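Complex shown without one protein chain; remaining protein chains in place.
Right after this comes chain A.
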Amino acid sequence: MPIRTLRAAITHAPHRFLLSAWPWRALAYLLAGTVAGTLLFGTAHAMALNWPDSGRHWRVVGPLMGMLFLATVFGSTPLVVRWGRWCEGLVGARPEPPRGEAASAARPWGRPLSPRLWRDVGYTVLSFSAFYVLDVVVLLLALGAPLAGVLTYWNAEQLRVFEWVPTVLAWGSLWLVGLYLVAAWAAARSEIARAVLSPREDRLAAELSAVTASRAALAEAFDDERRRIERDLHDGAQQRLVAAKAALGLARLDLPPGSPAADAVRQAQDHVTASLSELRDLVRGVHPQVLTERGLRAALRDAAARTDAPVDIGIDLPGRLPAAVESTAYFVVCEALANAAKHAPGASVRVRGGVREGVLRVAVTDDGPGGAKPDGGGLDGLRHRLAVLGGELAVDSPEGGPTTVRLEIPQV
């Protein structure tokens, strides 16, 4: 399994940790994390030193400096947060910046205060206080202490060589321990930063929208595939069979009627005719041509015309609808018509539908005996297709009838 985060690198493969890039990433993470704090405190320190007569007017200048300090912290929030996100990329996946309404944190001025803004301000305060202090402490402990030790004994003349070498090596090896310390703090710091920067519900929402988008893409690919199959059959097998039938028909003209050859050719022609008829039925189930050419209304009238039951159809549409909406609605209504013909033979069926306020609604009602299970058979699969479009299916079938199947697809 590839290791994608610092935390995984320490917990899953501590033995290989030092040979990987992770210690250096952790180090870079902490150093990058101190940049903002160093800039702020460095500037404040320089200003305090250079302030004219700072000692005398401290009572006036002090609160002023404090306010300036707070304003800087608050105003730098967008920058600090962006920088923080970038830093997170060093030790794991970069947290996605929030989208849409929640994105107000990127520009705190002129916007109402949102919980996200408070979180971002919190992160900024944290990175100037606890994070900064701990970053510095850890870096000093982990890197500075061994360095100090090595430097101390480097030129120690009182030590003999066999004492000097292990002493310096021992202090130097503390750097390795220090790298573990750096990594441990970096991992912990990153956990906290992520929790503040991109809380769990945001991550779940981002994942959900990614899953929704990929599901829609899958459904679209599925629809495209159906159209492709229909086109391939139309341009390929069907044409060849028609040409074969014509060739056989012409051949038969030359054969004496009633001869064995003429009979054989006629049989061959009958088989071709039957194949063509089966192909037409197949294509109608895959993706009917009329749906491609003329849209939902014409396709539903065609489907109604091919149903055994008498169907009274009234569909009122403003024009063509998106392809996925048309095909989904078409197959749902076809399934409902087939169910009506199967479970309520002889019942008459009414199909009513239209678009109002951007929502396509179609209802299929039969005056059969009712009592249909709401989640039976083919309708279940169609529920999933509807869900992809944010649509819904409702089946209402009291004992004694009538049975109504309703579908709704929003944002048409």
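In this section, a residue touches a chain if its C-beta (ideal position, glycine included) is under 8 Å from a C-beta of that chain, and two chains touch if they have at least 3 such contacts; residues count from 1.
Everything below uses one rule, namely that contacts and distances are computed from a predicted model.
Novice: Choose one: "Sugar ABC transporter ATP-binding protein", "CotJA protein", "Beta-ketoacyl synthase, N-terminal domain" or "Response regulator transcription factor". The correct choice is the protein name in UniProt for the chain not shown.
Specialist: So the chain that does not appear here would be "Response regulator transcription factor", according to UniProt.
Novice: If I consider the whole complex, including the chain that's not displayed, which of A:129, A:173 or A:273 touches that chain?
Specialist: A:273
Novice: For the full complex, which residue in A:72, A:167 or A:238 touches the chain that was left out?
Specialist: A:238
Novice: Among A:30, A:311, A:379 or A:409, which one touches the chain that has been omitted from the display?
Specialist: A:311
Novice: On chain A, where is the contact patch with the chain that was removed from view?
Specialist: Answer for chain A: residues 231, 234-235, 238-250, 252-253, 269, 272-273, 276, 280, 283-284, 288-290, 292-294, 298, 301-302, 304-308, 310-311, 348 touch the chain left out.
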